[in-house]
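As you look at this complex, bear in mind that one protein chain is not there, while each of the others sits in place.
The chains carry the letters A and B, assigned in the order they are written, with residues numbered from 1 in each.
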Amino acid sequence: MAASSAATGAAAQDYYKGKVFTVVVASKAGGGTDTTARVVARYWGDHIPGKPKVVVRNKGVQVSAANELQHSTRPDGLTVAVFAGAGSLGPVARKAKGVRYNPLDWGIVGSVDRGPSIMILRKSAHERLYDKSKPPVTIGSVSTDREQDAIAVLGGEALGWNIKFVLGYPSSNQIYLAYERGEVDMFGSGTADIIERFVKEGHTMALLSEVARPDFKNVPTLEAVLGAKKPTGLLWKAYRSWGAGAVDKYFALPPKSKPEQLKTLRESFMATMRSPAFAKAAADQLGEGATPVNGQETYERIEAALHIPDDVIATIRTLRQKYGLPQITSKK
Amino acid sequence: MSAILSGRNLFTLFILLVFLGALVTASEWPLRASIIVLVLGVCGAGLALAQLIVDLRKPRTDKDTPRPTYETPSIETEDPSLGARATWETWAWLVGLVVMVPIVGLPVALTAFVLLYCRAHGGGWPISLLLTALVAGFIYGVYVQIMHVYWPSSWLGGLLEGIIEI
Partner (left out) sequence: MFEAAVQGLTQLMQPVPLGWLVLGVALGLWGGALPGVGGPAQLAVLLPFAMLMTPINAIAFLIGVASVGNTGNTFTSVLVAVPGGSGSQATILDGYPMARRGEAKRALSASFMASMLGGIIGAFFLFASVPILKPLIRSFGSPELFMFTIWGISMVGILSAGAPIKGLTAGILGVLVSTIGQDEKSGVIRFDIGEPYLWNGISIVLVSLSVFAIPEVIAMATRRGKVAELTPLGETGIWQGIKDTFIHWKLVIRCSLVGVWVGILPGLGSSVADWFAYAHARQTEKNPETFGTGDVRGVIAPESSNNAKEGGDLIPTLFFGIPGGSSAALLLIGFVAVGLKPGPDIINTQLDSVFAIIWALVLSQVLASILCWVFIRPAAQICVLSFHILVPLIVALSLLSAFAANFAIEDIFTLLALSVMGFIMKKYGWPRAPFVLGVILGPKMELYLWLSVARYDMGWLLHPGVIALGLLIIGTFAYPVWRDARARRAAA
């Protein structure tokens, strides 16, 4: 094993030396996916044998970027794409029309999990959350495939939350602005900086956290808030399968990439994650809760996210319709 | 008849058909997606129809077509036949360039276009080669070296790669 690793290492060094390694980000510049990709890209080149030059490029909509990775990107080990789990896996899981890619065909290099989402609520809206005789609490949303949207729907079903989605914001940044303006009352975020900033201002509360977070110890978890009302059966499965929430930002090679190149990139990815320089930058830009996940485990999470039973898919579709959320299709 | 089937009227008719096609397509979508297309499509179709009627009732030539004040004059040339031929020839060059892009790749197609166009229209070899070198140098320096652009593979490139592998 050691000898073959050395052979791979030497061959990889020769292969990558002097070359350009491109990280294609399946989103616009400045968002969570883009920021994650840039932070990783900044340090990754130092850990790939041969130290290639790493460049970052943006490629717009998740699904079209995923289609391109599947069909057009050369499997030469020099291009990797970065996706948000929710935006790229949700449409596949729901068997949406127009999806022409299969993430299970890709070489999954690894992922960065920025930390579970925390639901942020304006304090003055708290009493409206449980009182359906009052105007609903408005929740800002971008793509409605994200775990925070799933939490909101679960809150509506299990806890009787009085909520209304306002969707179509172009980015999370626009949702934060809308919150500042009073246009939305609630949103979800995994970014520690954002959560801290709003909570510190005094008129905002961290309502609950998806799971326990060491950097926000005082925030109750979803399960704690649900308590005895925690659903079982299809509703819970639908929540868990909503937007492939177990996968945050993941890095993938195109189909038919060479196994040795995947191995090299997986090893260098994890070496990058373990480096002190990256750890500091990630804490600054992605939040203290940012956690790396290796390629094999990321692949298994994607696999679990995509194999959703038909009855669960039907439940998700019904819930999306109930809350006025889009199904991603070209027809009615 | 030729006045009715003039290029001007045909273009207005094309615009009208675009709006009608959009209305038909949008009628299959949920209201949330279709409302703006339906509202604007009806307005646009109505306006295009109005323009068509105005033009049919009062045929105009290019010279007396009312123009927005900022639009620079249309193709000006002393010899009308030269104008039409030159227009078609220029479009042929453009179409040829675009057709060549997937065949030989964008960098090669552009460089060849610059050389051939300049030579074909009176440029001597020195200026033609200088321009070609300028464009090639710009593509290489900026797009390849600095921006590290990922050039899509061309048909010819794929063919050569296959031959080399054999």
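Keep in mind that, in the parts below, a residue touches a chain if its C-beta (ideal position, glycine included) is under 8 Å from a C-beta of that chain, and two chains touch if they have at least 3 such contacts.
The shown structure was predicted, so the numbers you read here are calculated from the model rather than taken from an experiment.
Colleague: Just one of A:Tyr169, A:Phe216 or A:Tyr299 touches the chain that is missing; which is it?
Modeller: Residue touching the chain left out of view: A:Tyr169.
Colleague: Write down which of A:Gly31, A:Gly115, A:Gly156 or A:Gly289 is the residue touching the left-out chain.
Modeller: Selected residue, touching the omitted chain: A:Gly31.
Colleague: Touching the missing chain, which residues of chain A?
Modeller: 28-31, 34-35, 38, 41-42, 55-61, 63-64, 67-68, 96, 98, 100, 138, 142-143, 164, 166-170, 173-174, 176-178, 180-184, 193, 197, 201, 281, 284-285, 326-330
Colleague: I need the residue numbers on chain B that touch the omitted chain, in ascending order.
Modeller: On the chain B side, contact with the omitted chain comes from 7-8, 11-12, 15, 18-19, 22, 25-26, 29-30, 32-34, 36-37, 40-41, 43-44, 47-48, 50-51, 54, 62, 65-72, 74-77, 83, 86-87, 90-91, 93-95, 97-98, 101-102, 106, 110, 113-114, 117-118, 121-123, 127, 131, 134-135, 139, 142-143, 146-147, 149-150, 152.
FYI, only the chains that are shown with their structure count from here on.
Colleague: Need the CA-centroid distance for the pair chain A / chain B, whole Å please.
Modeller: 40
Colleague: Per the contact definition, I'd like the list of chain B residues that touch chain A in the complex.
Modeller: Checking each residue of chain B against chain A gives 28-30, 32, 147-148, 150, 152-153.
Colleague: What does chain A use to touch chain B in their complex?
Modeller: 20, 22, 53, 55, 57, 72, 74, 79, 326, 331-332
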